[in-house]
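A protein chain is absent from this complex, but the other protein chains hold their places.
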Amino acid sequence: MEKNFHECIKVCLECLEACNRCYDNCLSEEDVNMMKECIRLDRECAEICAYAAGAMQRNSPFASQICKLCAGICEACGNECQKHDHEHCKACAEACFKCAEVCRQMAS
Amino acid sequence: MEKNFHECIKVCLECLEACNRCYDNCLSEEDVNMMKECIRLDRECAEICAYAAGAMQRNSPFASQICKLCAGICEACGNECQKHDHEHCKACAEACFKCAEVCRQMAS
Amino acid sequence: MEKNFHECIKVCLECLEACNRCYDNCLSEEDVNMMKECIRLDRECAEICAYAAGAMQRNSPFASQICKLCAGICEACGNECQKHDHEHCKACAEACFKCAEVCRQMAS
Partner (left out) sequence: MEKNFHECIKVCLECLEACNRCYDNCLSEEDVNMMKECIRLDRECAEICAYAAGAMQRNSPFASQICKLCAGICEACGNECQKHDHEHCKACAEACFKCAEVCRQMAS
């Protein structure tokens, strides 16, 4: 595994967890109607973060391209999450923007 | 790949598709509050169906145990989906019960 | 689910199966040393095909970008598989090139 993958894997796994927790909490909110876009993007973002982390861990030749895609999806998810005041959404937005930045560096 | 995996893989992939479509449609319903348990179980069921199909395709030594777990999750998802009148829920319930049955046979 | 996703999902799922079967068979060959790049790319390709099929099924807003990435990985896997004479490699190469083509159209 390349040295510079280390930080990016860590950040992807943190974002994965933030997205899955936000997803679970959104589905438990009283008014789920407000959260439907957040639920959808949380799942999309969790999927790509898990995929990107695994790809870097197994030294995939496509890791850079996967991280580039991951950066874009994280940014979209962060933009949605930051519209909401729930703690889980704010924590998720922060994790998403951090992951977007680190993945973008990895991809460049 | 073992011969008897063939039908089970096909049914798991059909259930995967039914669950993902139901999930997408549930999130697009006017009243998402009613559908939140369905959304949650659709994702759970899609995850295990994708995992089970892949495990059988690559001839995993754990395929039987995975199919046993898959059968239980499919049944739970089918039970939730059949509470709703939406076409996508009814189609999903049918796919889930079919998959539960075929996976249970595979596991036994 | 968008109409034009239908064919692409089908082709991705066929490629997923071809890759997983080729992976399993490569690991069962007498001389695995010859097949190591094939094993590696079969797994990479199976991962992206499963991911792309799921994304289209749940109507992900990122489906086009995912299909674009999928096309590139399928092509790389097909190029490796076609170097080998095993039936499973030839079948996999064919599925990969088909999937690359359909995903590329989807992404454009």
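Here are a few things to note about the model shown:
A, B and C are the chain letters, set down in written order, and residue numbers restart from 1 in every chain.
Note that in this section a contact is a pair of C-beta atoms (placed from the backbone, for glycine too) under 8 Å apart; a residue touches a chain by one contact, two chains touch by 3 or more.
Everything numeric in this text was worked out from a predicted model, so none of it was measured.
Within the whole complex, the absent chain has one touching residue among A:C8, A:V32 or A:A50, and that is A:A50.
Within the full complex, the residue among C:C8, C:I39 or C:C77 touching the omitted chain is C:I39. Even with one chain removed from view, chain C keeps its contact list with that chain: residues 27, 31-33, 35-36, 39-40, 43. Across the interface with the omitted chain, chain B contributes residues 43-44, 47-48, 51, 54-55, 58, 60-62, 65-66, 69, 72-73, 76. Against the chain not displayed here, chain A makes contact via residues 1, 9, 13, 16-17, 20-21, 23-24, 46, 50, 53-54, 57-59.
In this section, only the chains that are shown with their structure count from here on.
Of all residue numbers used where chain B meets chain C, over half belong to both copies. The two sides are thus made of the same residues. Separating the CA-averaged centres of chain B and chain C is a span of 22 Å. Of all residues in chain C, those that touch two or more other chains are 54, 58.
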